[in-house]
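The structure under discussion is supplied below as structure tokens; questions concerning it will follow.
Only a single protein chain was left out; the remaining protein chains are all shown in position.
Letters A, B and C mark the chains in the order given here, with residues in each chain numbered from 1 onward.
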Amino acid sequence: MSKRLQLGMAGGGEGAFIGAVHRMAAALDGRFELCCGAFSRDADNCQATGTLLGLDAKRCYSSFEAMIESELLRGAEGDDDAMQCLSIVTPNHLHVPMALAAAHAGFAVMSDKPAGISLAEVEQLAEALAESGSAYGLTHTYLGYPMVWQARHIAAQASFGPVRKVMVEYSQGWLASQLEADGNRQAEWRVDPALAGPAGGLGDIGSHAHSLTEFVTNSRMNALCASLRSHYSGRTLDDDGEIRFTLENGGTGTLISSQICAGEENNLTIRVYGTNAGLEWRQMEPNSLIERRSNGEVLVHRAGIDKPLCEQALARCRLPSGHPEGYIEAFANLYRDFAAALADKVSPAARGVPGIAEALRGMAFLEAAIESDGAGGSWRDIKPPSAGADRRGLLA
Amino acid sequence: MSKRLQLGMAGGGEGAFIGAVHRMAAALDGRFELCCGAFSRDADNCQATGTLLGLDAKRCYSSFEAMIESELLRGAEGDDDAMQCLSIVTPNHLHVPMALAAAHAGFAVMSDKPAGISLAEVEQLAEALAESGSAYGLTHTYLGYPMVWQARHIAAQASFGPVRKVMVEYSQGWLASQLEADGNRQAEWRVDPALAGPAGGLGDIGSHAHSLTEFVTNSRMNALCASLRSHYSGRTLDDDGEIRFTLENGGTGTLISSQICAGEENNLTIRVYGTNAGLEWRQMEPNSLIERRSNGEVLVHRAGIDKPLCEQALARCRLPSGHPEGYIEAFANLYRDFAAALADKVSPAARGVPGIAEALRGMAFLEAAIESDGAGGSWRDIKPPSAGADRRGLLA
Amino acid sequence: MSKRLQLGMAGGGEGAFIGAVHRMAAALDGRFELCCGAFSRDADNCQATGTLLGLDAKRCYSSFEAMIESELLRGAEGDDDAMQCLSIVTPNHLHVPMALAAAHAGFAVMSDKPAGISLAEVEQLAEALAESGSAYGLTHTYLGYPMVWQARHIAAQASFGPVRKVMVEYSQGWLASQLEADGNRQAEWRVDPALAGPAGGLGDIGSHAHSLTEFVTNSRMNALCASLRSHYSGRTLDDDGEIRFTLENGGTGTLISSQICAGEENNLTIRVYGTNAGLEWRQMEPNSLIERRSNGEVLVHRAGIDKPLCEQALARCRLPSGHPEGYIEAFANLYRDFAAALADKVSPAARGVPGIAEALRGMAFLEAAIESDGAGGSWRDIKPPSAGADRRGLLA
Partner (left out) sequence: MSKRLQLGMAGGGEGAFIGAVHRMAAALDGRFELCCGAFSRDADNCQATGTLLGLDAKRCYSSFEAMIESELLRGAEGDDDAMQCLSIVTPNHLHVPMALAAAHAGFAVMSDKPAGISLAEVEQLAEALAESGSAYGLTHTYLGYPMVWQARHIAAQASFGPVRKVMVEYSQGWLASQLEADGNRQAEWRVDPALAGPAGGLGDIGSHAHSLTEFVTNSRMNALCASLRSHYSGRTLDDDGEIRFTLENGGTGTLISSQICAGEENNLTIRVYGTNAGLEWRQMEPNSLIERRSNGEVLVHRAGIDKPLCEQALARCRLPSGHPEGYIEAFANLYRDFAAALADKVSPAARGVPGIAEALRGMAFLEAAIESDGAGGSWRDIKPPSAGADRRGLLA
């Protein structure tokens, strides 16, 4: 391995949640080194965050634009600790503008999800990336879990039979009360259309359920009907909803996305049924994957480098079985594999990292859902990405 | 206790499933004694079944009508082992005709579910029962579980908050293959509209999900939209479907009924979310009820006569905690409490046993679902039972 | 099936626990009919219990001796509802005297465990049974569970490898406080050596752990060292203890028996490790048996008539998988199979029911443990039953 990739971060100041996760994920395998950040538009917060992280005060930028400009210059001067890769962990409305700027400047980008606030802007980003050749990864965390890869592997076996039915659910309880009225910063921006975009809970967590479904079934979701709602009058974005959908490869499914299930923690669960067997994976116990076969056998596939798993699942395990790995490790797998893609000069998808193809499909899903809901829950096609092999991303 | 109630049975010959369960359930507490049966129209099967059960050959009737007639006569002659109560465990199309005949003859009736094959015939039955004064119980088994009563108790607490969302699912895998083409008798009649009525899986298991939802939330389901389907061309009745619904007391929900979830055993699960907490009960581990509160506390309420449960839950436990009770015990609770209602000359509902009110609401649910599905999944009101306090049944 | 076996009961009056379980177990399959009882020496309690059970007042005997005498006479007179079989559900000190009297009188006996209060008296009983030819069953409930039979089946496979290590535990919390001082009748006799015999918790629940171990491993426990103790000064019998043991077929193990594990319900758990795999069965979730193989595979064997289980396990399932069966069903399997043994005129062991061989091995275990503990925990051989194939009971 040559030296570490120099990583800058946009967003992730004090009071944020996901920024710290990105930093731990990037640090875990020693492939990245945090070199600079525009953690907050609040200069004090930005400096304080940088200080805690051991950064040079000069490289704690209170403006994203200044960071790009300054780090470009540093690179031009041949400084070998200049930023090479940018992590975008801001509210959603800034994802695409920042990714565009970074792409234009030649930086690799790891963006939090959803990719943006409209399909149109993500399509614009896709074009810009194609032009600039910049690498782009989208942190659909759950695709970093080994047992998710194992699920995909099993679902692809002939013995499993074609996928017939999917039940996927992402339920949380944190917005069961009107937290945004109590000064909770996460809640404030998550329910604000100007910052979060038109999808509320669906953008935040439903987008994960969508990407997980497509990934495990290895099939694009191509149509849906949606019912979305909010449980507080002042809350204009969805906090609860159900979607029925069809898959390109056949099969139908249900997707539940809710943040008002009082008491639920972070309950992302997917079940996939083929004609001969069913799979169940629960993110809150991520190291087990249950397979129930029509012949009555029940198997628990377990994570671990010593377990009989497919190659791709094994590549995402770090420890022998029984040493639990979790959310940060899954996230770190995405960073590690993104670094490998950069090192190997291949697309992130070639190393198993979700990217612009997932971004496009994800935004098309969100827009179709909002449109369907607005039209009384009628069926809508989900717009496929434009032709081109690279638009398949992680789908075979 | 005076002598045992003399029980006759219609259906339940060799090759059937639920008849044996009714017999064990009726026997468990010693309140009933099987005295006669019309187990099968096949006289050999009927006699063979009766012999195995230790019955007098003369009281193994190969015709239901003969049984009614003969047992009436026996009663008229003052024979104290004459049939007093009839269990109906035939395919669905015979439920109402037999119940009607029994009611007219003055027998108490325990009927398997669904109550019949149309709302109209069940309304006719309701009238007949009102006239005759015969007692009528409907074996919605799951309402016999103690933790279901505890769930209802908790959901009714002010601290739980109003019910906002329900997720209920009954999934099985036994019809994932085309079993009816392989000579499986259960499968054969379950998929035959002439015997099962217009609802397939929805009548068989979706009806349980409906009754459980209404019972735990103590609220009538008043509207729904449904999507139903079958996975084999020769199978005309639904084997898979999803329903969204609203409750009279507020709150919305989803109901999944599927028999093609390959590998699933008998996965009936209900989750109910109030504004402050959520409940989860899984029939396959029926002695635990999980309560998750918004304040972060998680409680596992456990069945057992030594546990801090509500009075109604305790009344349905037989053993100290940790001695698992299950399906037969739940079923037996219905029989035991039906016997108590007869002894006390009160309505079955007054002793916690589902009856004609549940039958009417259940059939209205099935018809609304089929109608909605036929109309492209549009919303339909569920017809409420006619006025009259006795039409509330187990609902407060 | 011919008519039901006429069952009498000794013990099981109001305030008792296990008598009601025996009655439900005997009733479940319709093979027995309760015809008389000596439920309590308190004549009022005895009559009240009998009345609740629908018995003829004349056949509610306040003396065991009177019951034997009277029912013998009734049989001699050719009365076909005379007692044929006796269930003994009294405190331990009466088990053997009653079983002896019943055997002499020619009645079949189902006795609760432990078999008695000394090995000597149980040896005397064994001789009497051999002479009289009376059938004798011992209700080691847990041997009625299907997955226990499946565990034994798997442990016997060559692929499992020889048994190397057993960890068995039966822990409860009900005696964590000094319940016997609070008027709890169960607790009172359980801690009274005059009624319970020399073994406290070890006789009550440790005896189950012993029988389960021998049954699953199909091997006699042949030596042990024990440490027993009581946690209250007035409590002279053990309420807590650990035993290390060796098995005739090889392998060592640990057995924990405790009734002071505050909060534990009825935690009977056994794990058996062969050279190539391990098994885990937990009584509180009795329908699952976990097998973990050295090659990394984990299987969950599930109960149900539709499951790929061995013949003996299937014979002890009543329902399709996912319809939970539990403690009463397991108990009922013993009664059902005892009835079958009587009908077929074979030994109970030939139908899978624990009997006098288990009684002898169980008492020898208890005495060896008490002796070892008294000798500072030194190793003691467990006395094998005298030669004779019938002394093997359920062991191959």
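Keep in mind that, in the parts below, contacts are C-beta pairs under 8 Å (C-beta built on N, C-alpha and C of every residue); 3 or more make two chains touch, one makes a residue touch a chain.
On a predicted model such as this, the values are computed, not experimentally measured, just so you know.
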*Based on the whole complex, identify which of A:E123, A:D204 or A:E329 touches the chain you can't see.*
A:E329
*Just name the one of C:P91, C:G278, C:P320 or C:P385 that touches the chain not displayed here.*
C:G278
_Going by the contact rule already stated, which one of A:G11, A:G75, A:G304 or A:G377 would touch the omitted chain in the full complex?_
A:G304
*Return the single residue from A:E14, A:E127, A:E248 or A:E265 that touches the missing chain.*
A:E265
*Given the contact definition stated above, which residue among C:L72, C:A105 or C:M167 touches the chain not shown here?*
C:M167
_chain B residues that touch the omitted chain in the full complex_ = 295-302, 304, 306-308, 321
_Residue ranges of chain C at the interface with the undisplayed chain_ = 161, 164-165, 167, 169, 173, 176-177, 225, 227, 229, 231, 240, 242, 244, 252, 254, 256, 258, 260-265, 271, 273-278, 291-294, 298, 377
*asked:* To test your reading of the contact rule: which positions on chain A touch the chain that is missing from view?
replied: 1-4, 17, 20-21, 23-24, 27-30, 34, 51-54, 172, 174, 264-267, 283-287, 302, 304, 306, 318-329
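In the analysis below, only the chains that are shown with their structure count from here on.
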*Find the geometric centre of each of chain B and chain C from their Cα atoms only, then give the gap between the two centres in Å, rounded to an integer.*
35
*chain A and chain C: spacing of chain centres that average the CA atoms, whole Å*: 56
*Cα centroid separation between chain A and chain B, in whole Å?*
44
*Taking each residue of chain B in turn, which ones touch at least two of the other chains?*
264-265
